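Before any comments, here is the structure.
Note that one protein chain of the assembly has been removed; the remaining protein chains are unaltered in position.
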Amino acid sequence: MIINHPLLGPRDASEFVYKGDASLIERPDWQADNAAELFHDYLYLRDNPAGEHQELWYHEQGDRSWLVVTRNTLTHDITNVELARDAVLAKQAKKSGRGEK
Amino acid sequence: MKHRGLKYSGFKVIKEALTGHKGWKPVWRTPKPKKEYDVVIVGGGGHGLATAYYLAKEFGLTNVAVLEKGWIGSGNVGRNTTIVRSNYLLPGNEPFYEFSMKLWENLEQDFNYNAMVSQRGILNLFHNDAGRDAYARRGNAMMLAGADAVLLDQDGVREMYPCLDFENARFPIKGGLLQPRGGTVRHDAVAWGYARGADSRGVDIIQNCEVTGMVIENGVCSGVETSQGTIKAKKVAVCVAGSSSRVMSMAGMRLPIESHVLQAFVSEGLKPILPGVVTFGAGHFYVSQSDKGGLVFGGDIDGYNSYAQRGNLPVVEDVCEGGMALMPMIGRARLLRMWGGVMDMSMDGSPFIDKTHIDGLYFNGGWCYGGFKATPASGWCYAHLLAKDEPHPVATEYRLDRFQRGAMIDEKGMGAQPNLH
Amino acid sequence: MSQINRIDGGLLDRTQKLNFTFNGQTLEGFAGDTLASALLANGHKMVGRSFKYHRPRGIFSAGSEEPNALVQLRSGAYQEPNTRATITELFQGLEATSQNHRGSLKYDFMAVNDLFSSFLSAGFYYKTFMWPKAFWEKFYEPVIRAAAGLGRLSGQDDPDIYDKSFLHCDVLVVGAGPSGLSAALSAGRAGARVILMDEDFRMGGRLNAETLSVNDQSGYEWATQAIAELSAMDNVRLMTRTTAYGAYDHGIVGALERVTDHLVSSNNKPRQILWRVYTKRTILCAGSTERPIAFGNNDRPGIMLAGAVRAYVNRWGALPGKRVAVFTNNDDGWRTATDLAVKGVEITAVIDSRDGQPPVAVPNGAAVVMGGRIVDTQGRHGIKSITLSNGQKIPTDCLAVSGGWSPNVQLTCHQRGRPTWREDIAAFVPGGELPLGMMVAGAAAGNLSLSSVLQDGHNLGNKALSDLGFKPTTETAAKSDEETVGISAFWHVKESKARAWLDLQNDVTVKDVKLSHQEGFRAVEHLKRYTTLGMATDQGKTANIPALAVMAECTGKSIPETGTTIFRPPYTPVAIGALAGRARGKDFRPSRLTPSHSWAEEQGAVFVEAGMWYRAQWFPKAGETHWRQSVDREVTQTRASVGVCDVTTLGKIDIQGKDAAEFLNKVYANAFAKLPVGKVRYGIMLREDGIMMDDGTSARFAENHFVMTTTTANAVGVFRHMEFCRQCLWPNMDVHLISSTEQYAQFAVAGPNARKLLQKIVDRNHDISNEAFPFMACGEVTVCGGIPARLFRISFSGELAYEIAVPTRYGDSLVRTLMAAGEEFDVTAYGTEALGVMRIEKGHAAGNELNGQTTAQDLGMGRMVSKKKDCIGNTLSERENLNRKDGLSLVGFRPVNRSDELKAGSHFIAKGKSAEMVNDEGWMSSVAYSPSLGHSIGLGFIKQGSERLGEIVRATDPIREGEIEVEIVSAHFIDPEGERLRA
């Protein structure tokens, strides 16, 4: 497979290490009342779709960035790649934006 | 229930040969689905067919249908490296796999079909003291559970497999854990044998019947929607490893499972050179030689979620690198065919056989890449659960809620990272 | 008599005679021959035996689809089983032997199987061999196994070397026949980076075997010209003897180049190279494969594909027979008759299954039977005659059969492509979703006439160019006369009573397919698995479609409704050695060497692999004959005075930033935020599931600067995890990570004289006295006159100990200096064994305890897990099963009988309980002989261990037939108060 790194261009997937579903970037609040349940669902439950999947890849043999890759698990087609940090910051901005309203 | 099918025997083969093979009947019927069954098993793979067989044979439940989306045996029972073994470590696992091993040992006489159960031994190599200690711990656990295990030193390994690289290896072989009763089984025949045994006891095996939805009302599951219409059932037993998440999502469930691709490989046919199964711990490689002469081998999963039933080159190379590091005599053997299967990789590497929170809906899955050797026990224990609504004594730990309780069964100690199990 | 069947013509170099042997008989051929063409030229028809019935087998095809002519090539360790004679280039001294027979090729004892063939029907073995039960493994299976397989591996290490490589291009053209050459020409002329590869040793494809003309010259002359033009282009790379064997995700193609297989010896160069091709566009020009027609006894030597017969005559000047008959269902079969007749070969008959008129002029003297059927053939070791359905018998020594051509769609199916049926050519053509960037041209796409093939290749070359933004040139495609390609599907002769073969190698006949249908194995995959159809070394290239047609007939469905089997890589088999490349022996994986490696080697150290690292395990001294002597001495000397150990392999992570302390507070389970500058703290790191991930220390060198150490085994994983935390969980923190594992050589200096030793090399302006530099202090110092160093007062051994780090370039020098400076203290170097002994004596957990299954609580460090802060793993570490009252805990063990040896891996059973799993209470994780205590000691996990100190339990070890009584004791065998390390 080839992952089109947003900064470095297309790179062979063998430079990367796979982690799993990109929802792992959304770690629950440890002080929530149902923190135990939230952490269980966060760590263990997966949508595991047959189709488009957002997932985390780490460019270990490259620039050490964590990426959120949108890849189809049936065809392996990759339709989007972004830096995980950007994805997290965007989610945070969205959340705090909503919070203000 | 009486066996109403044709009895197979050497005599029968000779008789048919002399009369033009006109007497052979279809190994299973092609029935139309009834409106309702006591149990509908979703998934006509090894585990589903075994479940049907034991439901009929051991628990007297014959108003049973097995629904298969494609052709029976098209799942992982039809695409694996045929290894059977019970060399597990943890108390949640070892008794179950040893139960399975014992069922394998009597399977052919039991279902009157030669699945070529061949106990040629499985040898796991170790390369350092820590590896030896870990295998001693495991071997002892196996023996405490009534299984067989032998700890070999380097000479012991050399005697069995003189053609391994002992002299020049990057990771020298120091010894191995041998389970003499481990071995291989002709995988397709397992599906066909169970299908034949179940069919002859009245189970309806329905191919080309895809489940498209679950009939669930008020927390009770009462049947399935299929490409051949709605089929009612007192109990719906899902058994579709590889597609578990897809099917259970029809019941609104998320599972502690990811689907990954595991590749397997076979070489051209060769005269016998490997007596048993060998696994190479320092690389990612395990191998056996089939009765037809092909070297059947594999390694790690590709490592990313996939439903594609095909893998990529890096893992092919990685596996062959392990092969050449272990046994440099295979360099001139040619790889004939490679394929991929979709694995239910669970969050601790161990499976599930459990009721769900929906009444009447049962789940069996999460076998990672070890489902084949579990086939008989999985079928038996699932049948036990379906028939009696309580888990079989050797399968009490395979619960869906074990992560909530912190009761993981993590043989490899990799944590909630399915691609590492 | 040599080369009795050699005729004029062909693309051979007749000035180069080559001698070779077949089954020990010396024969002669020419450069340009394949083994098959040379065998035919020498009149050899029978070259092997079939898999199951051991029927005589000859040469069937002229290419990689060959199911029959498999030989054992070369000898000794170079022996290469199952080699296709049809693609083996002849070389001087080539040795080939036939395979799969007992006795001679001609008189094979196993041929008795053929007499019992009716008992050996499809799947017969599933129905028998079950009684008595023990007989399967003891008798039946060994017999079956001994008979199985074809060729033989030597059992010796493969003496050749292999290599792998990467290629990048704009356009990859697979196949250098007419369409491939056209495609490469149009893409190459426009300046794209083009790779053209072909499995043959001569490019040109069918043009080399046909008499058709292109641009008013002979086909192969045009091909030669095209190849010359292409090889003059800098942007085009031509690769012969190279098979594109697999299409992988995102346009990656795997290819195998056979570099030296056509040479007597590899001469220390790689025998084969595995190429990974990264291409933007692939134009598949893989041509098509002719398929046979099934009829009675259609497997005899001398029965060949019609296209192969004329290839041998046209390209190789080798006559497959002197009196040739043709059986065809299409116009192409007639070309064999015509071409051979031109060469003066006698054509005895042309049997065309179609009714009507012959499509071309009938060769002189040939009987023509339109609407004809062959029902049987005769000839024990080679065909002698054929019998037609009307009873007519026609003598012939070669029967050329054509059942039409199947496009080579394999690569299009390696991903999601599923071929579609084209009734007009009675064949599957590429369909469905092709691999990324792949286009198919020529015969592979179902264009079967030469003129259309040339045009198609040209067009797709241009299409690739415009896709990629290149401007095509104005050149046009090469031209050829339009030939006729009519076909009417005809698969097997129903009138045949005798067995009619579909899969020649695996002996699958029409009857087997019918039986498979009768027994319910009707899905294509069931058919394949039940009969073994298409599972031979040729993967059914010539067999699958006719078999599918027979099944379709049985079910009353059409061929496309019946389906097609899925083609999987590789296109043709690939040597495992090539897929492994260089990775074997010591080169299997890279080696990491510690800075003291050369020095340790000089000391005669014994090394052990620790992951990729080689570490000194112990340092034998003169007179020490057993490893225990060395290790005991190293421990004793260290505890008595001072020892030095290379600990460079521990992971080191440089952590900087304003939020570095807070970051550590989140990744470690214990508190770190308030660690003072100049201090080190032991830290435990959990996974998010609450299980121990790693332990180590972190030293605070400045307010915003920490240096973390990890275990050797987890160095990479911990770094990756921390980058995940930093980038994905807390991206707003000012914290930065960089590995400095390689930057520093680090040595533990341990023992009562450690300080004294260090004081000799640490520059005097740095006070390292106990007061100025107490236990758990850290700081930057200089050594040996200004060399920068880092000093940590930490102890794994339990002794007064330091770790000192210098830039790696000084590592070798530092160990020599420490040993020299320590001479007065009788310093010893110690290896990983002594390190292990001392940590067990001290009760420190290591890899055997941190095995991914244990919690901080199990390790006796539960209270370190902070509940007052957010850190990885603390929430889920609170789950009930991880906090059971009867949970495991790490304790020490000693043998009740002190002379007993403890064994790691033993399980604990309470006294009086039986040794079975329900009574299993835990296991021994690490053991050592303690020279300090004079007996064996161990660490292990046992239920409620910390509450059971003093209790005696059984350590049972059935796998080594041992069981001893052990006492549960504190894990701190040495200096439980920790006085030594604070000294």
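By written order: A, B and C. Residues from 1 in each chain.
Quick note on the criterion: contacts are C-beta pairs under 8 Å (C-beta built on N, C-alpha and C of every residue); 3 or more make two chains touch, one makes a residue touch a chain.
Basically, contacts and distances are computed from a predicted model.
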Assign the chain not included in the display its UniProt protein name, restricting the answer to "ATP-binding cassette domain-containing protein", "NADH:ubiquinone oxidoreductase", "ABC transporter permease" or "Sarcosine oxidase subunit gamma". "Sarcosine oxidase subunit gamma"
Using the touch definition from the header, name the shown chains in contact with the chain that isn't displayed. A, C
Tell me which residue among C:Y245, C:Y810 or C:F908 touches the hidden chain in the full complex. C:Y810
Selected residue (touches chain absent from view) among C:E433, C:E561, C:D763 or C:E979: C:D763
Contact with the hidden chain, among C:T224, C:T537 or C:T594, goes to C:T594
I need the residue numbers on chain C that touch the omitted chain, in ascending order. 161, 163-168, 193, 268-270, 276, 278, 582, 587, 589-594, 612-613, 648, 654, 656-658, 704-705, 727, 732-734, 736, 738-744, 760-761, 763, 783-788, 806-810, 812-814, 817, 820-821
Residues on chain A that touch the omitted chain in the whole complex? 7-9, 11-12, 14-15, 60-65, 83, 85
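By definition in this document, only the chains that are shown with their structure count from here on.
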Distance in whole angstrom between the CA centres of chain A and chain C is 30
Counting only residues that touch at least two other chains, what does the list for chain B look like? 308, 312, 404, 416
In chain A, which residues are in touch with two or more of the other chains? 1, 12, 19, 36, 40, 43, 75-76
Footprint of chain A on chain C - complex, ascending: 248-252, 278, 415-416, 433, 436, 688-689, 716, 720, 723-724, 727-729, 731-732, 870, 874-876, 878-879
Mind pulling up the chain C residues that touch chain B in the complex? 51, 78-82, 118-119, 121, 124-131, 133, 136-137, 141, 144-146, 148-158, 160, 162, 164, 246, 248-249, 252, 254, 274, 276, 414-416, 511, 515, 518-521, 523, 525-526, 529-530, 532, 535-537, 539, 568-570, 573-577, 579-581, 583-589, 591, 608-609, 687-691, 693, 847-848, 851-853, 876, 879-883, 903-907, 915-917, 920, 923-926, 956-960
Quick one: in the complex, what on chain B touches chain A? 243, 245-246, 249, 254-259, 303-308, 312, 314, 347, 403-404, 416-419
